[in-house]
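Worksheet for the structure shown next.
Here the complex is missing a single protein chain, while all its other protein chains stay put.
Think of it as A and B in the order they're written, each chain with its own count starting at 1.
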Amino acid sequence: MLYREAGQFKTNYATDQAIFPILQDRIGIIIILFIAFVVIPLTGNDFFINAIMTPFLIFSLAAIGLNLLTGYTGLLSLGTGAFMGVGAYACYKLTTVFPNVNIIIWVIASGFVSAAVGVVFGLPSLRIKGFYLAIATLAAQFFLEWCFIRIPWLYNYNVSAAIEVPQRELFGIIVTGPRATAGTRYVIVLTFVVIMTWMASNIVRGRIGRMWMAVRDMDIAAELMGIRLLPTKLLAFAVSSFYCGVAGALLVFLWYGGAESTVFSINESFTVLFMIIIGGLGSLLGSFLGSALIYILPIILRFVPPQLGLPLHAATVEHLTFMITGALIVFFLIVEPAGLARLWQIVKQKLRVWPFPY
Amino acid sequence: MDILYKIFLDPFVQMGTAPDLFVQTLWEGVVGGMLYALIALGFVLIFKASGVFNFAQGIMVVFAALTLVGLYNAGVPAFLALGLTIAVMFALAFAVERIVLRPLINQPDIILFMATFGLTYFLIGFGEFVFGGDPKVMITEQLYLPKGTITYKALGGVVSLQKLDIAAAVIASIMVAGLAVFFSKTRIGRALRAVADSHSAALSVGISLEQIWVIVWFAAGLVALVTGIMWGARSDVSFALDVIALKALPVLILGGLTSIPGAIVGGLIIGVGEKLWEFYWGPLIGGGTDSWFAFVLALVFLLFRPQGLFGERIIERV
Partner (left out) sequence: MRAAGGPDVAVGDVLLSVENVSLSFGGVRAVSDVSFDIRKGEIRAIIGPNGAGKTSMLNVINGFYQPQEGRITFKGQTRAKMRPHDAAYGGIARTFQNVALFRGMTALDNIMAGRTLKMHASFFWQLLRYGPALREEVEHREHVEEIIDFLKIQEIRRVPVGRLPYGLQKRVELGRALAMEPELLLLDEPMAGMNLEEKEDMSRFVLDVNDHYGTTIALIEHDMGVVMDLSDRVVVLDHGIKIADGTPDEVKRNQAVIGAYLGVAH
C-alpha cells in the first residue's frame, strides 16, 4: 500500500521507459541525493566520510564497471584490480607530466586509457567463453600487476616503487594531496559516481544494454538478430574498463593519496566480483548494495563486538571477514542468485500489497 | 639488430655454453611442473566425475597441509596425524557436497564455479582462524621423506638434485598412474566416468550420485594432502600456496579439464616453460616474469586450441 503504482499512468513511451517511472522511486532518489550531497558533507564527521562513504562510492563505481561486463554481458572477468590500476597509474603519469591541466580531465582521460587496455585484453573473447575467458583475464591481471612494479617509468622511477599523489586544485580549492579535506574529496567522488551511474543506467536501458544481455543469455540467437558478437563484447570490455579505470584513479587520487602495486592485486578483483555476486548480477542498484555490504562488513566487525563486550583481535576480524564473505557468497548463490537487488525488489513487492500478504 | 640477437639467439647460446645450468633449470621446471600437475589433478578428478570446477582445490591443499602440521604440533604422532588429516579431508568433502554442491545441482556451471570461490574464501578465513596465519614447517622428517641433495658432476659443471624433489616426482608419478588405472579398470572408476558423462544416465543405471561425489571429493582431498605435503616440504606451509593454486588453472587449459595425462603434460609444459623463460629471457625485461608467464601461455593456447591438448572438442548444436 505504501508503494502503490495504481493511478500512475504513462501517456507516452518516453515516460514509460524513464529511469524512475514510479513516483515513489523518484521521491526516494531525490531524498537520497539530497542526503548524499547536502546532509552528509555538512553533518558527517571526517572519519565517517573518509573511511566509509568515499571508498564505498569508489567501490560501487568499480562494481558497476564489473557488473556491466560480467552481470550484463556475461563475461566473467578476474582482472578488475588490474584495470583499476591502469586508471590510477595513467592518471599519475598524465598529471605529473602535465601538472597544469585540471585533474578532473586527467581522471576521465585515464578512464579512456584503461578502456583501451581493456579492449586489448578483451580480444580473446572472440574465441573463448565463460570460465576460459576468466582465465584469460587472469593473464591480464598478473601481467599488468607485473608492469606496475617492473616499469619504473610508471611511478617516475621512485625508489620505493610507490606513487604519491601531488597536490592539485580545482577552482582554487585543494582537491588532492594531503591538504585536501575529506568533505571536498567526497563531493567530487560523489559527483563522478552520480553522473556515471546515470550514464550507465541510460546505456543498459537502451539498445546497447539489450545487445549485451542478448549476448549473455544466448549468443547464438543474438547473432541471428544481427548483433555482431565481437564488437559488442569489446564495447563491454571498453566501457567496463573505463569505469574501473576511473574508479582506480579516484581510489588513489581522492582517497588513498598514494599507491603501490599491491593495491591492485587479484584480491581487489575478487572483492569487486563478490560485491556484484552478492549485490546482484545485472543490476546497478545491486552494485551499490553489494559494495556496501562487502565494504562495511569488516568495519562493523571491528567496531560492534567491542561495544557488546567482545573485543576482537584485528587478525580475527580479518579471518571472520573472509569466512563471512565466503559464506555469504555461497548463501546468496544458493538462495537468491540475483542477489540483494532481487531481495530489494521482493521487499518493494511486499510494500505494494501491505498489509495484505499477497 | 642487437635486440633481435638478444631475444632470439643469445638465450640459446647460453643454454648451449652452460649445459649444466640448463639441465638444472630444466629439472627445477620439471619439479615445479609436477607439483602444478598434482594440483591440477585434483581439479580434473572432481570435474571429470561431477562436472564441477572446484576452484577451492588450491585452498584444500593448504588446508590439508595445515591440518597435518597443526595436529603434529599439538602433540599427535606423525602417522596418526596423517590418518586424522585424511579423516578431516573426508569430513570436509562430505560437508562441501552436502552444503554447497547439493543445493546447486541444476544451476549453470558458472554459478557453481563462483560458489567454489566463496568456499575458497571461507576456508582461507577458517584455516587462518583455527591454525593461525604464520608460516609453518612441514614435518618432512617425521614422514620419512628424504632430505639432502645429490650432486652430479656432469656436462662440464655441477647439477644438484634435491632428494626431496626426486621423491616428489616418484610419488606423484605413482599417484597419477594409480588414478589412471583406477579410472579405467575398476568398477568405481567406470561409474565415475559415467557420472561425468551424464548425471541422469548414471542415475538410471543405479549409480548413486551422492556416493560417487563423496568418493571423488575424498580422492581429491587425498591428492590435496599429498600435494600439500610435497609443496609444504619445499617451502613453508602458508596461504601463499593458495596463489600457487591459481597457477594450476593454466595447466588445466593446456591439458584439458577432463584428462589425467593432460594434467601431467600441461603441468610439465607450464613448469618447464616458466622456469626456462624466467631464467633465460626474464633478465631482458626485468625479471619476476613467473607471475604471469603461465597465464599468457595459456591465453595464447586458448586462442588456437580452446579445448587444450587433450580435452574434447566442443561442438555447439543449435
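The working rule: contacts are C-beta pairs under 8 Å (C-beta built on N, C-alpha and C of every residue); 3 or more make two chains touch, one makes a residue touch a chain.
None of these values were measured; they are calculated from a predicted model.
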{"item": "Contact with the hidden chain (one of A:E223, A:E260 or A:E336)", "value": "A:E223"}
{"item": "Per the touch definition above, residue among A:M199, A:V304 or A:V353 touching the missing chain", "value": "A:M199"}
{"item": "Residue among A:G111, A:G245 or A:G282 touching the omitted chain", "value": "A:G282"}
{"item": "Where the missing chain touches subunit A, by residue", "value": "12-14, 17, 199, 202-203, 205-208, 210-211, 213-214, 216-218, 220-228, 235, 282"}
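Please note the rule applied: only the chains that are shown with their structure count from here on.
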{"item": "Chain centre separation (subunit A, subunit B; CA means) in Å", "value": "33"}
{"item": "Subunit A partner contacts - residues on subunit B that touch it in the complex", "value": "53, 99-100, 103-104, 107, 109-111, 113-115, 117-126, 128-129, 133, 243, 246, 249-250, 253, 285-289, 291-292, 295-296, 298-299, 302-303, 306, 316, 318"}
{"item": "For the subunit A and subunit B complex, residues of the former touching the latter", "value": "76, 124, 127-128, 130-132, 134-136, 138-139, 142-143, 145-146, 149-151, 220, 266, 270, 273-274, 277, 315-316, 318-330, 333-334, 337"}
